[in-house]
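Okay, structure first, notes after.
Just one protein chain is left out here, and the rest sit where they should.
Moving on, here comes chain A:
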Amino acid sequence: MTILSELLTFWQAQADKIGQQTLQHIGLTAASLVAGVAVGVPLGLLLTRRPRLAPWVLGGAGVLQTIPSIALLGFLIPVLGIGPGPAILALFLYSLLPIVRNTLAGVRGVDAAVVDAARGLGLTDWQVLRRVELPLALPVLLAGIRTAAVINVGVATLAAYIAAGGLGEFIFGGIALNNPAMILAGAIPAAVLALLFDAALAGVQRLSGRRLAWAGRALLVGLPLLAGLYLLPRAASKLLAGFSPEFVGRSDGLPGLRRTYGLHPASVVLAPALVYEAARTGDVDLIDGYSTDGRIKAYDLRVLRDDRHAFPPYQAVPVVRRQTLDEHPELVPALARLAGQLSDSVMTELNYRVDLKHETPRAVALDFLRRRGLWHEPLPATGATIRLGSKIFGEQYILAELYAALIRGYTHLGVEAKTGLGGTSICADALRTGAIDLYPEYTGTGLLVVLQPSPAVLDSLGPDPAAVLGYVRREYRRRYQLEWLEPLGFNNTYALLMRRQQAERLGIRTVSELSAYLR
């Protein structure tokens, strides 16, 4: 019941957005269907005249169909970039197989005697096709279009990953934020759309004879009109923003920016993995990212300074079990050697080498320690084994390698790495239950994801890194007997990024300046 009321509240609050997404969704589906019919039906008819090509074409379309939709989008991005182009192309490719196959099957299913008689009476090949085969194949052909339509309504949700809009925006936001109401807010209209398309085409299919032919013609006119819906809601704006679904939904993400800066950029949603690429290629001008991401350097992006502190601090700190520290006090000085050693720019550099230069996290970590004079030959391991955890992205792998090297070099303890744990709550649970002994965490994440304090507490902490660290340290110790040690120095916070060149040209360095520019 709570989900239902949350859902209704969400819809009420986001009514315009839902309406716009629904129109986009219908537009995407219809545009791809138009293309599918325009290519698929003639192709199917060609196959009826060149049956030797049929296995090849159907096989090819079948292979396309088996490519997972998300992978197909991935293939198309390097060629077509992001936005509606690749989305419609992908949907079009998916609609080909059912349309071509049913066109062929429909025409082949026409009674051979009828075709023979029609030819014998003196109908030309074209007349046989238009007056006999096509009308008689129409019910089967429409069934193919119907299948394609239902597939496309479903697959079109993925369009949200490549900035093509549609009902997938809320679905992916909801998945990223583990918010079922938000997922349903997009999924229910998508399901209803699929049912409506299905029912409408089923109704057309049930018509007979002349009325069917009329309905077919109406469809040919109607679909492009529906496709036109897609063009309606595109807003004009000075800059186009591309945000990942999680950023759009998280209270410390876009909503926070709105509250603090009154920032309302025209925006599209796209997959987190594509955000940086989209900024680099100029598909979008403004993106969300992490302040230590290696691609900031690689793609020559500028982090806009959060001058009014909309984003909470995310200092990186090793979190360790109290019990482990008590049993192995020599761990504390070993781990402390890294405290304050990693500034934002240093961490960005290390991430860049791993994420973009494809060096191994271990090589990068050891190189860093050597240059800082922190490297020490491993001591013979005689004591217990320390289990090191990390989350599943490059920065965490590097940090885990740094700690592993320090523990081996400065203590007699063994190290077992349990890297690549799925997410914050998995790491936190593993640490609490003793499956791991330590992992690097960020203060803001510990605060918002694990502790989840009341808004009043959040307000009282404000943007002060020391206050946030103090609060999580206190609460972790009290609730879980876990210790936050000394910060590593960098702050991996949410950040707004622009291409450096554009930002310089527009004179934008801070979020306030951006907000002023957009106004």
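One rule holds for everything that comes next: contacts are C-beta pairs under 8 Å (C-beta built on N, C-alpha and C of every residue); 3 or more make two chains touch, one makes a residue touch a chain; residues count from 1.
Going forward, contacts and distances are computed from a predicted model.
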item: Among "Glycine/betaine ABC transporter ATP-binding protein", "Putative sulfur carrier protein YedF", "Oxidase" or "Electron transfer flavoprotein-ubiquinone oxidoreductase", the UniProt name of the subunit that does not appear here; value: "Glycine/betaine ABC transporter ATP-binding protein"
item: Per the touch definition above, residue among A:78, A:120 or A:455 touching the missing chain; value: A:120
item: Residue of A:132, A:167, A:284 or A:450 touching the missing chain in the full complex; value: A:132
item: Touching residues on chain A - with respect to the absent chain; value: 111, 113-124, 127, 131-132, 135-136, 209
